[in-house]
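Got a structure here, written out as structure tokens. Questions coming.
And then subunit A:
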Amino acid sequence: MTTPLLEITNLHASIEGKQILNGVNLTIMPGEVHSIMGPNGSGKSTLASVIAGHEAYEVTEGSILFNGIDLLELEADQRACAGVFLAFQYPVEIPGVSTKFFLKAAVNAIRKYRGQEELDAMDFLDMVEEKAKSVSLNIDLLDRNVNEGFSGGEKKRAEVFQMAMLDPLLGVLDETDSGLDIDALKIVADGVNQLRTQDRGFVIITHYQRLLDFIVPDFVHVLKDGVIVKSGDKSLALELEEKGYAGIEACKSECSCA
Partner candidate 1 sequence: MITTAIDNSVFEKLHKTEAWMFTNVSALSKIDFACPSEVDVSVIATHDIAPENPFVVFVNGVFQEGCSRIADGISVNADTHGDIAARGDSLIPRGDSSSVSITGTHAVTVHVLQIVTGDVPVACFGNVIVHAAEGESISLAETHIALTDQNHVFMPCTEVVAEQNSNVTIVRSIRGSKEAYHLGSLHVAQHESSTVQTHTITLGGKCVRNEVYAYLDGEHCESNFDGMYMLGKDQLVDNHLRVEHNEPKGNSREFYKGVLDENAKSVFTGRIYVKEDAHQTDAKQTNQNIILCDDASCTARPQLEIYADDVLCTHGATTGEIDEEALLYLRSRGIPKDAARTLLIYAFLNESLDELTDDGFRTVLVDELLSNLPGGNFIRTLYL
Partner candidate 2 sequence: MNNQANNINDPKKAVAESLPGGGMLLSSSNPVEEDTALLKETFKEKYKWGFVTDIEADSAPPGLDESTIAFISAKKDEPEWLLEWRLRAYRHWLTMEEPEWAHLTYNKPNFDEIIFYSAPKSLADGPKSLDEVDPALLETYKKLGIPLAEHAALAGVAVDAVFDSVSVGTTFKDKLEEVGIIFCPISEAVHSHPELVKKYLGTIVPYSDNYYATLNSAVFTDGSFVYIPKGVKCPMDLSTYFRINAKSTGQFERTLIIAEEGASVSYLEGCTAPMRDENQLHAAVVELIALDDADIKYSTVQNWYPGDENGVGGIYNFVTKRGKCQGDRSRITWTQVETGSAVTWKYPSCILLGDDSVGEFYSVALTNNYQQADTGTKMIHIGKNTKSTIISKGISAGHGQNIYRGLVRIQKGAENARNYTQCDSMLMGDRCGAHTFPYIEVKNKTAKAEHEASTSKIGEDQLFYCNQRGISTEDAINMIVNGFCKEVFRELPMEFAVEARRLLEVSLESSVG
């Protein structure tokens, strides 16, 4: 039996005493792409933050196993080293720290964890060049401080580029499509598709079906009020597009999904 890549069981989480997740169950096998959709405030971004280990969120009940490891025991950086990557909805700016410098620190921290040799400057730059090409990222951007002076689209592309650099087992994309025009969306999606392998899994969090035209998911889940209320294949996304989330709520009682 293959170990699931991610196994979320009855996950409850709160922030500042406010309960956001109310029992999420989700299992992702290696190689699978799962899309999580849902209205504003349904808990999508919270789920992403909890997986990545954001300290502001308190897990009040439930568990997350990652490759069999209890993820909740790990600090955020340890999770990243273990292979969890979160592409942020709003990537932060870090003044004074150049992107290249930052990435080198990250790549080598992760390589060290995996027992790999640290990369020297030449190999690192080769890798940067190669991966940047895959998302059509202007390499000059990497001399700027982390996310400083990046346009909205550049920030998102830079996140996918970083994912390629860090070679995770699980990529969690938190509304990576928001604020992108159709061309930029294609580039980002293309970048993600290149990273799809039989070992790597993805959680694609999005509002709109649009992104899923380009990154075709194996499963689609609807998150509402902190629980997954419906799961299905990619056709569910189309159904959502048509009926809206309200339509899903109506069906909740009829088809005992989730």
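The definition used in the following text is that contacts are C-beta pairs under 8 Å (C-beta built on N, C-alpha and C of every residue); 3 or more make two chains touch, one makes a residue touch a chain; residues count from 1.
The candidate set was assembled so that all candidates are chains of the complex that A comes from, given by their letters.
For clarity, every value in this text was computed on a predicted model and none was experimentally measured.
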| item | value |
| --- | --- |
| Single touching candidate for subunit A, where 1 or 2 all sit in one complex | 2 |
| Touch list for subunit A against partner candidate 2, complex | 3, 52-56, 67-70, 73-86, 88, 91-92, 94-98, 101-103, 105-106, 109-110, 112-115, 145-146, 162, 166, 169, 199 |
